[in-house]
Structures are given as structure tokens and as C-alpha cells.
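Shown here: the complex without one of its protein chains, the others still in place.
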Amino acid sequence: MPRKKINITEKIETLSILDAKGVVDKKLEPSMSDQLLLDLYRAMVLGRRFDERLLALQRQGRIGTFPPIAGQEASQMGAVAALREDDWMVPAFRETAAEVWRGRSLESVILGNNGCAEAATIDPPGTTMPVSVPVGSQMLHAVGIGWAARYRKEDKVAMTFFGDGATSEGDFHEAMNFAAVFQAPVIFLCQNNHWAISIPRSKQTRSRTIAQKAVAYGMPGIQVDGNDILAVYSAATEAVERARAGRGPTLVECVTYRMQVHTTADDPRRYRSDEELEGWKAKDPIQRFETYLQRKKLLTKKKIAGIEEAVLAQIQAAVDNAEDLMKTMGDPLDMFDHAYAEMPASLAAQREELAAELAAAGKEGADG
Amino acid sequence: MPRKKINITEKIETLSILDAKGVVDKKLEPSMSDQLLLDLYRAMVLGRRFDERLLALQRQGRIGTFPPIAGQEASQMGAVAALREDDWMVPAFRETAAEVWRGRSLESVILGNNGCAEAATIDPPGTTMPVSVPVGSQMLHAVGIGWAARYRKEDKVAMTFFGDGATSEGDFHEAMNFAAVFQAPVIFLCQNNHWAISIPRSKQTRSRTIAQKAVAYGMPGIQVDGNDILAVYSAATEAVERARAGRGPTLVECVTYRMQVHTTADDPRRYRSDEELEGWKAKDPIQRFETYLQRKKLLTKKKIAGIEEAVLAQIQAAVDNAEDLMKTMGDPLDMFDHAYAEMPASLAAQREELAAELAAAGKEGADG
Amino acid sequence: MAKMTMAQALNLALQQELAQDDRVVLLGEDVGVDGGVFRVTDGLIDRFGEERVVDTPLAESGIAGMSIGMAVYGLRPVCEMQFSGFSYQAFHQIENHAARLRWRSQGRLSVPMVLRAPYGGGVRALEHHSESREAYYAHTPGLKMVIPSGPRNARALLVSAIRDPDPVIFFEAKAIYRAYREDVPEEEETLPIGQSRKIREGQDLTMVTYGAMVRPTLAAAEELSRKDGIEADVIDLLTVAPLDDSLFTASARQTGRVMVVHEAPRSFGPGAEIMARLVEKSFYYLEVPIARVTGYDVVTPLFSREQHYIPHADRVREAARQMLGEG
Partner (left out) sequence: MAKMTMAQALNLALQQELAQDDRVVLLGEDVGVDGGVFRVTDGLIDRFGEERVVDTPLAESGIAGMSIGMAVYGLRPVCEMQFSGFSYQAFHQIENHAARLRWRSQGRLSVPMVLRAPYGGGVRALEHHSESREAYYAHTPGLKMVIPSGPRNARALLVSAIRDPDPVIFFEAKAIYRAYREDVPEEEETLPIGQSRKIREGQDLTMVTYGAMVRPTLAAAEELSRKDGIEADVIDLLTVAPLDDSLFTASARQTGRVMVVHEAPRSFGPGAEIMARLVEKSFYYLEVPIARVTGYDVVTPLFSREQHYIPHADRVREAARQMLGEG
């Protein structure tokens, strides 16, 4: 009856399989088909190159502000690779590569980053939610989706993405708690990229890991090397299987790094050092995966060059296509669509107002 | 480099000193003066009897809805007893006994429960915040207060109270995280009374304890027998000392029971069993403390009777006084006061409107 | 037809919708075993089980956010905020997502959820339990803001709200949960969302109101008729937003005199928009300034003062008399 230690049984582990040099831990190596490995490699390269192209477009003023993903390819791809197509993905805003894997077109990404609502209409992905800008707010949607799937007796799971910063939001807490209480089939996938704009992970929370936050909810949590796609894939697969089997949610913390600006409006030199960045470059997730695949004889220099070439061609085609598409777009009156299923009378009247203004301006323009 | 256990070093303990039969664990018995012990006993009895009287007043329609405290006297009194007078208390809404200990008058409580804003003007307590109704929202204020005290280099701490239900709110999470990140001198005092209206603790969160939620924030957490005032006092004192010494916040979970209705608008028979209640009656916090004090020869049957009598007289005097006070109160125009430091013109005009209405109605009444 | 209180009528609506559509799920704090703190969901968990009537942890953003996910998946969640004064904890979920997902997805996704919340004063409740802040939601594009005024229309509107393809904020006036009974048909009944209703005919002035204020407004109108020979046209909005201004602007063109009655604080309140529509659509017919009989721009007072805050029949009547030059 005296002072006693409380035994917290939730297991919190850390997992790493493929190290920064590309050396694999054979005992832990997940079983993945050659095709899947190669597809993932290609997706990671596509993610990186597309990122670079978007940066260039932004610098040229051809798209608006956007959040690059460089450095986080393994976290994203390892995670979504564990999902079935009919599972749900509930992204934040920095999961471009994963969204593309799930079927979002590059054109849609370009348009979205250029302030065009039409982005949502190009190859709309079925079970991927749109990008969610308010940090942390999307996780609850995954809980509702997971709950609904179980209610429908469908064995789909929902995986939601968020950053280290997002773990500070009240909604993170409410989502984790609801998911655990309802044992909803949800995977909470944290990309701990060490920064929330200028706020380092150490100032975001005092807990040693993000994974241990699972303890607060009686939920399993695991920390993985987020630049190690094999570790991410293994942990995500385990979490997906747990959820699908009705054994509830899991928190997966992927320890990774944002190698680029927060968004193109950001200047990281204000808050972090070049050395830190250099240190992380040595842990590049694509590099080590490439080494691994070369050692497995799945990749050769030539094959790599072929993939690079194909990826760049795909991106170029998408950019051309998107820019063509944008030329045909731009009816301002469409802003009145989709506010409601049916347009209320008062809104229709406002639409008429703008239509009249545009007509008059057009006439003036034509006349003048 | 394989799968490794993460070592979560935050210590989570459970503490019990005085058992349900009044038997004390000598090794853990805190050093408290006889006077303090007797004062606390009296405060607990006052809390219980005042509660009973408020219930009677409510049933007679002499006050409005209110939240009884019965069963939680040890959690409340053990906690605030660890504070200095100039420390801050940031209550929720079920801490009447503790508020009274801190200087709130019984009259103020009666008026407050009768819908009179004037309650705040009767013996206003200096460093106790007003009751906060929105569940969980008050904890952040304690963090701000604690932060400000440290900023001012004053060694005051802030103790905030909340229930088991409140731990589900996003604000609980944000407050715990902010307090830990800023190492603010805050004591998070959870009265886990097993119910949030009709929702049992087990449906509120899946974690085994509430104390372990501290792990998510890198904060020490401790669970104590909340019906054991010695344990509560010991844990609270330790937490207060830690905070005062600049070593940051602590989460203290007091495991207790709400022996009464949630509020007088509630009917617990809809959601919990008589047996459960009976089981907890055997663990009554006042009963066991009384036994302890008797064994310590600080209390006798006669002394107890004297305290009961004095407490009842004090309550009766307060009820009479409050009812007198209420007769002199009730100028509807005072609702316009204290919206702003200075009344804006538009509000003054609205006040004039009501004044005219009241004057006309008075005249009509007088004429008619 | 059975005589029902508004609480019972709402219960009937939920019961029937739960029975006939398995997409309908209720969730919220204490809505299950306890049957809701106002007993609106009484008995539903017994009949439909924990799968359909879900007691949640105490977290409003959680409730609203989870409902959004459920709705996206194809369910028809009806969630409850225990009091509208605690819906602000969920405000970001409502504004950032419920109101926007149809637009954000350009029609691919929708959020057919209902967020029910008791609002308004008059039941001697604690702080934060008597507010009337429908304007917050009415000003948010993408939302519908519905406020019934009695048992029968509450039932019909709640059914319509549940079937509506868009998110509906559904405020229920605590003051009339059990204030009186009305005949409510057992068989299904709906009322179109987005349509106001004329509930009294008159030619001398127009009164525009909704929710709990309908009763005192009607009482004032009856007394004006009896004692002063003044006949008021009374419009019950039923839906606050999107606002149907057709009836009240037409009525104003007949009467030339308009008064708006609501419980919410006056400034930037719903009455302002009603006045704006009148100015835009009936300006040349207005003979005297439109009057606002409303709550004041102060924190809703505790219950010992609330009777002086909430508009009552006498206040409405006096304002009408003044408007007609008989004050």
C-alpha cells in the first residue's frame, strides 16, 4: 500500500532496418516483392524531382506558395505502401508523393499550388481526402472515417498524416483519444521532420519521443527511422494489420527531416544551421534505398538513369498539360458553385451581380 | 540497431497512506501540524454539510442548479492545503470546499448558485480565479499565471483543478504541453471521480490511469488515493515544491468518487448502480480521516459534535445573510456594467432603453 | 396526432430517421445511456444500440471532427453539442472543414451532418448555458442555420436537416423544450430548409422573428390586436441562413413598418441582416425606421437577471405601439 510504480504496459519501441549507408538488418528485412520495391523507388524519385520542378516553377512565378517534401520520401512512401487502394488516406499538406502514389495527378498538384479550385476535379482520387491546411485538424476525420468503415463492416482502415508541430494541437489529442476509446481502425502517421516552420522539435514538446504520446491513450506507439523506407513500411504494415484486425489504432512516429524550406515563403537560414542540414543529407532516404536495391541487384546505374529520364518526362508532360488546362480555366462565376448542393436564392442573386459586373467590364473592354 | 524498447523515464507512481479503515502507513505519514490537521478536518465537514444544505435549498427552489462535492473533500482539501495563500488556485466548478478554504465566502457561493453576478463582489478572493464552467478551458489560465509569476520572479505557483472528463478536451493537452515546454510552476490536479455526468471513466479514455498521461509531455505524474487526505497532501506538497523550485509542472491524479448527483439537474440512477455508490461510501474520505484523528487523540466524540454544531451554525448564518443580501440586490441595469472598463456609447444607449422600459413598467405598475 | 413537447417531437424525428435510414448515427456527450441532458435522445440507445447512439468522450472538436469523417464516408451523423455555448470548442472544425469540404473537393465530397445544440435562455441555467449566437454560424458560408420554434416544426425541420446534403447547424430553444405541447403527426413530416413562414396575418406592421422569440412575439401581436386594434403580420424565419427574405420583404412592402425580434446580442446580430435585406429590397415602402427588439450587447446575464435581458411580450408590444405612434 505504499508508494508503488505504475506499470505502463503500452509498448513503445524504436525501429530501424536499413541504415544510412544502405546496410540492411537481415533479421528485420520485410518481405516485399521486387516490383513493389522498384515501384516505391520510382515514386520516391518522382517525389523528389517533382518537388524540384515545383520549386523552379514557383521561383519563376508560374505557381504560388507550396510546401516541398524533400527528405521525407521514405516516410511517406513506406507508409502509404502499406495501404490497400480502398483504404483511406487523410493527408495534411506535405504528402505530395504519397498523394500521387494514391492516384492524385501531377496536374492536380500543380493546379492546386496555383490557386485553382479545379485541382480537385482532375482525376479525383477516391479514398484520399483533399489536402488539409489547418494543422492537426484532419486527424479527427480519419477517426470518423475509420469508425464509419467498421460500422459498415468494411475492413478498410484510415491513415492520417501530420507533422511534429501538429502534435501540439488539441485536435491531435482529441483524435488520439477518440480513436483509442472507439478502437477505430486508424493509423496516426507522424512525420517528425524536426521543424514546425521555425520551431524545433525540442521546443514543441518536452517528451523524449513523439511515439510515447501513445501512452496517454492506451494505444501502441512506435518510433521508426523515417528515412528508412523498410522500417517505415514494416511499422506501417503492422499498424495497418492491427487496425484491420479490429485491434485499434497505432501511433507511428517517423523520424525524418525537412531538407527544404517550410514553404516557398520561408527562409530557413533564419532559424537553422547549414551543418544540421548537411548532417541530414548524409541520411538521405533515397540514397540509401538506391544502395540497397543495387545490392539486391534490382537496380543498375543504367536502370537508374532510365527511371530518372522517365520521371522527368512525366513531370514535363504534366507541367505542359497543366499549363494548357489553366488556359481554359478561370470563369470567376464558378466560385459560387459547391457552396451548397443547391444554390440558395440569395447566392444566385450575388452570382448575377458578379455576372453583370463581368459582362459590363467585358463590354467596356471590348468597346474601349 | 534492431527493434529496441524505448525507455520512458518519467516516473509514474501511485500513492496511498491512509486506508479506508483509517489505518496509516507510518513510513509515509506526512508531517503536518495538529492545527492544520484539525483545520482540514473542519473544512471537510464544512464542505460536506454545506453541500447538504445547498441541496436542500435547491430542492426548495431557493437556489438554482449546482454541482455537489460530496466524496471529494479529501482531494480538494489535501490539494489546496499544500498552497500558500498567495499561490493561485484555478478551479473548475466542483471545488466549493477548496474555494471556501481559500477565502471565498459561503454567501458568495449561495449567490453564485442563485444566478447573481454579485457573488463575485462578496469577499472576493485575491488569488483564486472564478469558477470556470467550460470543461477543461481553465487549465491554460493556470499556465499563463504560472508563467507570469516566474517572469515576475515571484515564487508563486498555480494549481488548477479539473475532472476525469476534462482530460479529453483539447485544452487539457495544450495546457499540459505548454506547461511542460515552458516549465511553468503549475500543478495539474485531476479529481478523477469516475464520472463525467453519465460517462464512466472507462469510456472517457482507454489509458489505464490518468496519471500516465503525463508521459506524453515529459512531465512527472502521480496517482493518489483521492479519498486519503494524507496522500493527496503529500503528493500535492511534493508537486508544489517542485514547481516552486523551478522544476516544472506535475500531474496529480486523485482517484475519488462523486457520491452525489452531477448537478441537481441530473439523475444518476439512469447510468450507475446503487452498489457502486455503496462501495464508495465505505471509502468515505471524512470517515477515515476522523478515525485517524481520533487515534491520534486529536478528536473525540465530543469535539466532533462541537465542530458539527459550529459548522451548521456558520452555514445557517451564511444562508440568512445571503438571503438578506439578495433582497437588496437586483437592479437589472447592472447587467451593463463590467462588459468593458468604460461603457461604449452604443451600450450606454441600450442601457437607457432598458432604463426607460423599467421606468415605464414601474409607472404602469404604480398607476395600475 | 399526439400532443408532444418539443423535446419529444425531436425525439420522434430522431427515432424515425434512425429506424428508416441506417446511415443515421447519433453521437455526443451523454446522448446515449443518459438520453441527453434534456432527454431529447431518451430511450434511443435502448432501441438502436450503442452502434447507432454513441456516447463520446468530453470533447466538442472531437465530436464535430469525427462527425465530418463519418459524413464523408457516407453516414448521416447527427451530433450534439451539449449547449451551444460549448460549440465554440468545435468552431474550427465547423468553419475549417464542415462548411468547406464540398467546395474544397468541388462537389466530390459532402458533409451531410447535423450539429444539434440547445440555445437561448429562460431555464435558470449556469453561465454559458443561455447564449444565442446563431449569427456566428449564419455568417459562415457553406453552413445552414436552422432554428425551429415549436414541437411540430422542430420535428419536421430536424427530419429535413438530417436528409439535407449539407451541414446544418440546428439550434433548439431550451425555453420551449417542454414549455407546451402541440399536435405532432406520427407519420413522416418535413419542412423545407431555407423557407420562412407567415404565422399571423396583419396589415399594420411586420414582425420578423424565430426560435424561442416566436411565442412572446405572437403574444404581443395578439395583445396589440385585442387592446390596440393593431394587426401584425408575423414571420417565423425557421431557417436563419441562408436567409429567405421573400416573405418579410414582401410583408414590409404592405405594412411599411417592420420590427425584428431576437434574443441574440443586438450589434452584428441576425436582426442587422434582416434590416439590410429590407433596405435592399423594400426601402421605398418603409414608412418608419425598422426597430430591433433584441438582447443587449453584454455577456448574457446569469439567471437572476435574464428576464430583463431576453425580449418579452411587453417589450415587443411597447416597441410596436411606439412604432405606430401610440407609445
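First chain written, first letter: the chains are A, B and C, and each begins at residue 1.
The working rule: contacts are C-beta pairs under 8 Å (C-beta built on N, C-alpha and C of every residue); 3 or more make two chains touch, one makes a residue touch a chain.
Remember, it's a predicted structure, so these values are computed and weren't measured experimentally.
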item: Missing chain: touched chains present in the view; value: A, B, C
item: Contact with the hidden chain (one of A:84, A:203, A:295 or A:363); value: A:203
item: Option from A:73, A:169, A:225 or A:284 whose C-beta touches the chain left out; value: A:169
item: Sole residue of B:37, B:97, B:145 or B:243 that reaches the chain not shown, by the stated touch rule; value: B:145
item: Full-complex contact with the absent chain, from B:130, B:249, B:285 or B:332; value: B:130
item: Per the touch definition above, residue among C:23, C:39, C:52 or C:92 touching the missing chain; value: C:92
item: Residues from subunit A at the interface with the omitted partner, ascending; value: 64-65, 93, 114-117, 133-137, 165-166, 168-171, 196-199, 203-205, 265-266, 270-271, 329-330, 332, 334-336, 339, 346-347, 350-351, 354, 357-358, 360-361
item: Missing-chain contacts mapped onto subunit B; value: 88, 90, 117-118, 120-121, 124, 129-130, 132, 134, 137-149, 151-152, 158, 170-171, 174-175, 177-178, 181-182, 337-341, 344-347
item: For subunit C, residues in touch with the removed chain; value: 85-86, 88-89, 91-92, 95-96, 99-100, 103-104, 127-128, 133, 135-136, 138-142, 241-243, 264-265, 267-273, 275-276, 279-280, 283-284, 286, 288-290, 292, 296-299
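In this text, only the chains that are shown with their structure count from here on.
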item: Centre distance in Å when subunit A and subunit C are each reduced to the mean of their C-alpha atoms; value: 40
item: Chain centre separation in whole Å, for subunit C relative to subunit B (CA means); value: 35
item: Numbers and ranges of subunit C residues touching at least 2 other chains; value: 56-57, 59, 61-62
item: For subunit B, residues that touch 2 or more chains besides their own; value: 168-171, 203-205
